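Let's look at chain A:
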Amino acid sequence: MRIGKKIAMLVLALFVFSIAAGCGGGGGATPTGDKAGDAINVGINVELSGGVASYGTNARDGAILAIEQINKAGGVLGKQLKPIERDCKSIADEAMSISAALVGEKIVAQIGPLTSGDVAGSTPVMMENKVPLIAPAATAANVTVDDKTGKTRDYIFRVCFIDPFQGTLMAQFASNDLNAKKAVIYCDNSSDYGKGLAQYFEKTFTANGGTILAQEGFVKDDRDFRAALTKIKGLNPDFIYVPGYYQEVAPLIKQARELGITAPIGGCDGWDSPDMVSVAGNDALNNTFFTNHYSSQDKDPQVVEFVGAFKAKYNKEPDAFAALGYDSVQIMVQGLKDAGEANPVKLTEALAKIKDFNGITGKMSIDDQHNPVKAGVILEFKDGQQVMKTRIQP
Partner candidate 1 sequence: MLAVKDIDVYYGAIHALKKLSINVEQGSIVTLIGANGAGKSTTLKTVSGITRPKSGSIIFKDEDITRVLPEKIVGRGISQVPEGRRIFAAMSVIENLEMGAFLRKKKSEIDEDIEMVFTRFPRLKERRKQTAGTLSGGEQQMLAIGRALMAKPELMLMDEPSMGLAPLLVKEIFDIIKDINSQGTTILLVEQNANMALSIADYAYVIETGEIVLQGNAKELMHSEEVKKAYLGG
Partner candidate 2 sequence: MDEINLMEISKLDKSFGGLSAVQDFNFQIDENELVGLIGPNGAGKTTVFNLITGVYKPDNGCIMFKGENLVGMAPYTICAKGVARTFQNIRLFNDLSVLDNVKIATHKNVPYGLMSAILRTPGFYRGEEEIETEALKYLEIFNLKNKKDELAKNLPYGEQRRIEIVRALATRPLLLILDEPAAGMNPQETQELMELIRYIRHEFNLTILLIEHDMSLVMGVCERLYVLDYGQIIAEGTPSEIRSNKRVIEAYLGEDVG
Partner candidate 3 sequence: MLEFAQQIVNGLSLGAIYALIALGYTMVYGIIKLINFAHGDIMMVGALVGYFSLTLLGTNIFVAMLAAMIACAVFGVLIEKIAYRPLRNSTRIAALITAIGVSLFLEYFTIFLFGPAQKVFPETAFPIKAYAVGGLSILNKDVFVFVSAVVLMLILQYIIKWTKTGKAMRAVSLDREAAVLMGISVDKTISITFAICSALAAAAGVMLGVYYNTVNPLMGIIPGLKAFVAAVLGGIGIIPGAMVGGFVMGLLETMVSGYGNSLYRDAVAFGVLIFILLIKPSGIFGEDTGEKV
């Protein structure tokens, strides 16, 4: 028994050592400012563990890339940006506690968290301390606006467009461009995101004279959709709307095609990931469409440069979260430049006034509800390539 314990201890010690060594090596991810006083602290409060760890990690990678690029180019207002990175474990209360800690570190703004729920956890602290929060991907309408009072939350911003916009966009496209009359909604029911989109899609689609044959739901981490798909196949719809994230959507589409469902399938920005093609395969993705902020296949030089830099640094394709994380930092930098000083309140004022900011996810202006007004695009998968179908200005 004693020997067992000794071996256990030895192995555990080895693990700790290897982790410590790993951290030392990976320390480059969190560069420190030249001098303590000179740096502008930027809080990065994202989900690095727990359910949506991969979204948080990608957004973090995008944000860190932006900060490095800016620092290399001389920083902002003559100062370097110093990212302070924290893991909120995909839990709202943890996000709150971290925001409080970050505020204590005198951050000028917080990037993240990713999901609307975690942002909501962070919100009271940011509001109380008057420090702006830039949410890369929180799409629920009530993130920036208080449901009860209808007032805009002063310190909460986002760079993604919101659920009503995307849902409406796809419904218009389905009715007008695809002439769909009978649709089935199969949405991610474990997120307000999927449910929100489904709701707005239904509203517009029925207003256009279409009928929703059925609404099915899946939940996060589902990998088997064939039961519901078999059911959907029997309904024989001429359009299927699948608002959700690529982790679930990719196998879903693959399984749909395997079952012989040929109807066009539509989706949303959560689809945007290189994994869509690698998981679902080129053939399965033909005749699918999704709304998005940008496309990593976009030939726009700014996007090409971003994709190149991201690949060079992380050796992986940037997905929408990475792009949105990158844009969150960039828009903050724009705000700092406009404000002329690294002061959270001044930054907030400047952010509220941003117009025609050129992000890699499109040109955006912040409206009075702190939502970005930006073009949406509808992309089509053609043999594994994302092809721009239309661009729609709101």
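Candidates were picked such that all candidates are chains of the complex that A comes from, given by their letters.
To be clear about the criterion, contacts are C-beta pairs under 8 Å (C-beta built on N, C-alpha and C of every residue); 3 or more make two chains touch, one makes a residue touch a chain; residues count from 1.
All values reported here derive from a predicted model rather than from experimental measurement.
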*In this complex, work out which of 1, 2 or 3 touches chain A.*
3
*Footprint of candidate 3 on chain A - complex, ascending*: 1, 4-5, 7-8, 11-12, 15, 19, 22, 48-49, 51, 53-54, 56-58, 189, 216-219, 221, 223-224, 226-228, 230-231, 234, 247, 250-251, 254, 258-260, 275, 278-279, 281, 316
